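Take a look at this one; I'll ask things after.
Every protein chain but one is kept in place in this view of the complex.
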Amino acid sequence: MTEDFKDNKVIHAQSSETIPGGAGGSVPDLDYVRPAEVSDQDLYHGHSFITKWVFCQDAKVIGIQYFCLATFTGIIGLILSWLMRLQLGFPEAAGFMTAEHYYQFVTMHGMIMVVYFLTALFLGGFGNYLIPLMVGARDMVFPYLNMVSFWSFFVAVLVLLASFFVPGGPTGSGWTLYPPQAILEGTPGSGMGIILMCVSLILFVAGFTMGGLNYLITVLQARTRGMTLMRMPLTVWGIFTATVLAMLAFPALLVGSLMMMLDKLLGTSFFMPTILKAGEVLEYGGGSPILFQHLFWFFGHPEVYIVALPAFGIISDLISVHSRKNIFGYRMMVWAIVGIGALSFFVWAHHMYVSGMNPWFGFFFATTTLIIAVPTAMKVYNWILTLWRGNIRMNTVMLWCLGFIVTFVNGGITGIFLGNVSVDVPLSDTYFVIAHFHMVMGIAPLMVIMGAVYHWFPLVTGKFLSEKLGKWHFWTTFLGAYSIYFPMHYLGFIGVPRRYFEMYDSPYMTSAVGMNEFISLAAFLVGAAQFILIFNIIKSLKTGKVAGKNPWQANSLEWLTPTVPPEHGNWGDRLPVVHRWAYDYSVPGAKEDFITQTTAPSEVADTKVEKT
Amino acid sequence: MHAGIIFFLVILGSVLFHIFTPWYWTDIASNWGSMDDTITLTFWIGGGVFVAVCLFMVYCVFKFSYKEERKAEYKPEDKKLERILTWATTLGVAALLAPGLVVWNQYVNVPKNALEIDVMAWQWGWQYRLPGEDGKLGTTKIVNINDNNPFGIILEDPYGKDDIMIQSDVINLKNNRPVKILLRSVDVLHNWYVPQFRAKMDAVPGVVTYYWFEPNKVGEYEVLCAEYCGVGHYAMRGGVKVQSEQDYEIWLQEQETFSELIAKQKKIELNETKLAKK
Amino acid sequence: MSDPKIEGYEFKPGFGGMAADTASDQTMFKGVHWGKAMMWIFLLSDTFIFSCFLISYMKGRGSTPVEWPNASEVFGLHVFGVDVPLLLIAIMTFVLITSSGTMALAVKYGYEKNRKMCGWLILATAIGGLTFVGMQAFEWSKLIHEGVRPWENPFGAAQFGSFFFMITGFHGTHVSIGVIFLFIYAYKTFAGHYDERKRGWFTSMKGDYVEIEILGLYWHFVDLVWVFIFAFFYLW
Partner (left out) sequence: MAEADKKEQTTTHKIGIYLWIWGLLFVLSFFSYMVDWYQFQGMLRWSLILIFMFLKAGLIMAFFMHLFWERYALVNVLLWPMTAIACFIFLMVAEFKYTLFTRLLYFFVGG
């Protein structure tokens, strides 16, 4: 594959702009772009180590900070999953683990992976790094707020980790934190554990709101000249829509956590009905546990798409760049992202078909849920149609993309099982659910993250990651993860319920012992394989091949900065001017197989560009 | 090239695994065969799409791998193709949704002749209550629960007196008689789930939830708690015995009603006071 | 506020204009200051928070079989030998609307660069807000004195107190934060920070009178929420 990287064409961001301001002069009418509406952004440049690297206001550094902290929590989540799999596969070897421990690990694994790892990584990490670069802004619009956002996240993580060391340990109520059990004796960590969990979530939401406002306003109000919404790379669309969802969905989580904390601390009864515990009636009464479930899933379902939409966006860009072909049906892709985002607020109770809510909701939510399947399927078709008649570079990035397609389609199809109300009845609360959501919002987004790391590493550091190690990393991760979760669906068919500390004394479940051992072994392997990446990063930072400018011959703006890696302020003296979408690959008549976004129409006058 | 082969093997392996899997659903023992049928239908349509999409991907990998001299096609959109795909998908989704909704409609509408059973859950166990001769269960209140009134039946309620109380985690059911499970919890969320019956529903404190099924295979089954309910969740098991009509009637005769329990308690109390007097 | 003028961009009215604005480059909200756009989006998010609170309140109140206390009596005041229902609340509403009006005028004078007038109006708004918070404290202490607690109350369903303290408390926090910022902005206005475009203490961004409008949006939002709380908590 190495020949792909030879002769990188160096492109200057300003190459197409002859006269600032645009109108008149020597600029041909064809290339005219409206002058800037607002003057250039005024940035605070840090000078000391603290203002440059710690309390930094540069979105790129903040993005890396988010990335590293999220990865750190992700590794904790990974270790917790090892412990869980040890118990499930080899209970004799896990003699040190009690049921309390197990449930605490389950809970913390879930919460860390969904909120503190994936959400923070996609929006905080990739969002911060890529949005300003991709829309041609100098930085996020409110750099100070952006810095505070990261440090709120930092405190949220500290509080979360602190709960491991308080009496009673972290909460063990499952990542859904359902009351009443979350705050009652009989569940591990029902004292300080759950309180710290709620506090941590509230901090996370507060911090995320600050970051989210930045992402949204940067995309809406700070694009560069010529950058219309319909010229943005899909990565930006995915992150943008996910942020919208986050801004509107996190409030429900905040309210739910706050109310549960009041139930615990003040003895209010928002979610607590009359309860008889160990022969005594507790001083609660009249509340409704199902209300919490509604609030939680009003947050929780959009949360699924907060993780999925950035993944959709990023994968579209990776596939397009590495198959040297425009993304098929760009407008359809954008509308699908927006449509999925909007619909995700009307489907939440499909997590609650057997929760004892009003049974008639089943009809409404099954219908809305299956409607969402249509735009999602369209996205999948467009990805594979982008591969079709492309010129596919089979490098590591592309492997992750292909791995994503397989796992995402698999997980998406099982989603149709669970979304379709009566099919969900036998399967809900079983291992089928675990397999489904790990495939669709665990492994699939992970594939995207890895692909994105291999793709943008040369931008962030100026060096390539090693392809050889990358391939090892990919194949162990993909094959291992697939062999964890694909068979796991069948445990669900047998009827094995989830969140069982130990399960083998039922006659029809004993047949699954072997499978459980196999799954655990695969899980250990996949987890260990992730350290290949860390090794690869360290090694490549030191001895990796120097990438130079625009090593993948991509079109989008982030590769067109005057320096690689980009400096604070991104664009040097002059902001880029955008003339086209980010997907003009292999245009007939063009000299190169790519035409960057900043290339003026007059420069490529003899090509057959269909869309600008 | 190698990558394409491995991806192909993964798809092939998935299909073979599905065909030859030793792990599949347990033999159904209730009327919810329709759920199995919808699952099978979803498998055919969904599995078909999965295989088709992935094989197409593998084909692309083989056919369009990088060649220096080739240039990719430039085709931003194809309205016709997109329209066809949208409608085909919509049709497929509708075909999956329709049976799902029909079955759900059966699930939430309980037949008139269903026998109501009060399933009471706590951390971590089950007990059951059947209506007596009047065919109706008495109303309950959690604060009434004590040793003499294990179900918290409201004493003034005339329907409650003849209720049959089964203070055991095993319940017997009559074969081919629909039952309406009324779920009640005194502390946290639980879920009364028998894999062979396919059906399940959470027990939520503060409200009563329900579902129904008709057992149609004589035998003994294990009840699992399917909603996380604290550290004892995994050990919260119970049992169901589905019996023929004769066996069921014999079993039913042996059970105690609420008024019998009260009478027994009174007798004990009387004896105790007598003893105390002596 | 007529449409701002943007070189090379032609404004169209109505939905056609919306489509054109959305499809254009650089900005979607033409002529809208970044900070103002941010405040609007933040308020949208905050609306969801208050909506979730009120929806929970509706669900909690609707599903309890226990009698809900009669707000009209609980919040009544006994003055001059007469029981006046909701008197305190009526006065609080009056105060908050008054402060909203002064804020609206402050924004107007801010845009006219009338430093003095703007400063005094902001100060008046801040004092109005402070009065509101004080009256809320009085209301809380009165209720607590009568035995209303977050976990119980003598009038009926226990959730009454829970939702009351939580929702008015959350709203009161918003008011208090607003009051603090109003005082700060009043100082900054009088000191002329917006006229000389002095940089912010933390953000190091240049000051501008548009910040008054941004604060105004927040303050009106607080008033807006009170309209809903008044309707659902006191009148229902």
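As written, the chains take the letters A, B and C, and residue 1 is the first residue of each chain.
Basically, contacts are C-beta pairs under 8 Å (C-beta built on N, C-alpha and C of every residue); 3 or more make two chains touch, one makes a residue touch a chain.
Please read all numbers here as calculations on a predicted model, not as lab measurements.
Shown chains touched by the missing chain in the whole complex: A, B, C.
Among B:L55, B:V207 or B:L252, only B:V207 touches the chain left out of the display. Between the chain not shown and the residues A:F154, A:F345, A:Y508 or A:F524, the one that touches is A:F345.
Of C:L77, C:I127, C:I184 or C:L224, it is C:L224 that touches the chain left out of the display. The omitted chain makes contact with just one of the residues C:F48, C:F132 or C:F155: C:F48.
Mapped onto subunit B, the footprint of the missing chain covers residues 136-141, 154, 157, 159-160, 182, 184, 206-209. On the side of subunit A, touch with the chain left out of the figure occurs at residues 37-42, 248, 288, 290, 294, 298, 345-346, 349, 357-358, 360-361, 364. Contacts to the hidden chain, counted on subunit C, fall at residues 1-5, 11, 14-15, 17-18, 21-22, 28-35, 37, 40, 44, 47-48, 51, 55, 58-59, 61-65, 72, 85-86, 90, 93-94, 97, 100-101, 103-105, 108, 111-112, 197, 205-206, 208, 210, 213, 216-217, 220-221, 223-224, 227-228, 230-231, 234-236.
Convention: only the chains that are shown with their structure count from here on.
The chain with its Cα centroid farthest from the Cα centroid of subunit C is B. Rounded to a whole number, the gap between the C-alpha centres of subunit A and subunit B is 33 angstrom. The mean-CA centres of subunit B and subunit C are about 48 angstrom from one another, to the nearest whole unit. Of all residues in subunit A, those touching 2 or more other chains are 286-288, listed in ascending order. The set of subunit C residues touching two or more other chains is empty.
Only residues 6-9, 22-32, 34-35, 37-38, 41-42, 44-46, 48-49, 51-53, 56, 59-60, 63-66, 150-151, 157-159, 161-163, 166, 202-206 of subunit C touch subunit A when the two sit together in their complex. Note for the complex: subunit A touches subunit C at residues 22-23, 33-38, 42, 44, 141-142, 144-145, 209, 212-213, 216-217, 220-231, 247-252, 254-256, 258-259, 262, 266-270, 283, 285-288, 291, 294-295, 298, 578.
Only residues 1, 3, 6-7, 10-11, 14, 17, 21-26, 32, 34-36, 38-39, 42, 46-47, 49-50, 53-54, 56-57, 60-61, 64-68, 70-78, 81-82, 85-86, 89-90, 93-94, 96-97, 99-101, 103-105, 107-108, 122-123, 142-143, 145, 183, 186-189, 191, 193, 195-196, 198-207, 209, 222, 224-235, 237 of subunit B touch subunit A when the two sit together in their complex.
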